[in-house]
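In this view, the complex is presented without one of its protein chains, the others remaining in place.
Take a look at chain A:
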Amino acid sequence: MAAVTENDGVMRAADGTPLKQALARATRMNKMRAFLLTTPLLAFILVSFILPIGLMLFRSISAPEVAEAFPKTLEVLKQWDGEGVPGEDIYATLAAEMSDRDNRFNLGKAGTRLNYMESGFRSLMNKTTRRIKRAEAPFKDAFIKIDKRWGEADTWKTIRQAGSPYTIRAYLNAIDLTQEPSGDIVAQPEVKQIYVTLFERTIWVSIGVTVACIALAYPISYLLATLPAGTANLLMIFVLLPFWTSLLVRTTSWIVLLQTNGVINDILVWIGIVGDDNRIQMIYNMTGTFIAMTHILLPFMVLPLYSVMKTIPKDHMRAARSLGANPAIAFMRIYMPQTVPGVGAGSILVFILAIGYYITPALVGGQDGQLISNIIEYHMKKSLNWSLAAALGGILLAGVLALYWLYNRIVGISNMKLG
């Protein structure tokens, strides 16, 4: 073991390494150990959160089906100038790829993908695949005989366009735009424009629900925070009990309450406020969505507000009063600013939850109470257009991130208090 003999003004550890270096190494070891402790969590977040989101975003731009089904045709199509009808070689290549038995399931998927771009493509592909096997050269005439669409330049342009394995088509579609066979990006026909409207509606509903939650939760939380502990705990049950109840149960209860022959309408008729013939339509529309969502999200506002209010010393208000402020001024200038972190936390919770809501709108929304998540669910489960669903989800995610950024700029995320 080397002794500490050199005398060059550098402090050394027992083994002769400079002290600074030894210290750095010890710190590094500590940091490493701390990091290792968090690896399970990191791995969990990576696998269950980051990876799925990444893959979802990948799916929104990936469209390999046509490229997988017709690699050779697309290769030949590259030489085509896009004028008039392509040459016989292209038709022959396509015929060969369509007749290939191993290619069968790729053909089905390619047909689905092409059908997203142009309705009727699925049956065109199926019909042609069935018949082209029996056809003989020249294939150009055979194709056009099967369906005259094969004689149109647009059909081939669509296939060429769909041949690229990556596309932003789903994103265009998600903001009501579309790409024509010529490559121009244009607005969807008016009868098919829906997503922008739904995004706007979702944002407005979420803002509305958040505001309603603040308005309702503020007095409740204030009451909870100022009442004696026994009473407050009792009241707290009323907040927590619905919070613990299943979402579906609460939504269905609202249907029972609000429907045309439901409890509320019956009471109103019995009192005589409304006639039996013109009962109020409170469900299967926006009103129903709004009421049920506000009720379901209310605890997410009450809890952070309450926990923040609980920590505000009562002395502050008394001090303000003793210095001459009237109750309203004291409340506005002393109490309210101190609850901002709670309002902020509650608002961001409620808003982000509201923006992704779909069960409640699906059940009580009717036709004008649907939100963007309902369409995402539809594309996931019914139309199987997963790339469009992913694109819509991607936009929603970007929106939430933008909101978070904005919140951080204005309120500061460090000011958020959840309890």
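Note that a contact is a pair of C-beta atoms (placed from the backbone, for glycine too) under 8 Å apart; a residue touches a chain by one contact, two chains touch by 3 or more; residues count from 1.
Operating definition for what follows: contacts and distances are computed from a predicted model.
Student: Which of "Transketolase family protein", "Ion-translocating oxidoreductase complex subunit D", "S-adenosylmethionine:tRNA ribosyltransferase-isomerase" or "Polyamine ABC transporter substrate-binding protein" is the UniProt protein name of the chain not shown?
Tutor: "Polyamine ABC transporter substrate-binding protein"
Student: Have a look at A:Q259, A:S307 or A:S373 and name the one touching the chain we're not showing.
Tutor: A:Q259
Student: Just name the one of A:A13, A:A325, A:A362 or A:V411 that touches the chain not displayed here.
Tutor: Touching the chain that is not displayed is residue A:A362.
Student: Looking at the whole complex, which of A:A14, A:L55 or A:I237 touches the chain that is not displayed?
Tutor: Candidates A:A14, A:L55 or A:I237; residue touching the omitted chain: A:L55.
Student: Since one chain isn't shown, list which residues of chain A touch it in the complete complex.
Tutor: Chain A touches the missing chain through residues 47-48, 51-52, 55-56, 58-59, 62, 104-105, 107-109, 111-112, 115-116, 119-123, 126, 191-194, 197-198, 201, 259-261, 284, 362, 366-368, 370, 375, 378, 380-385.
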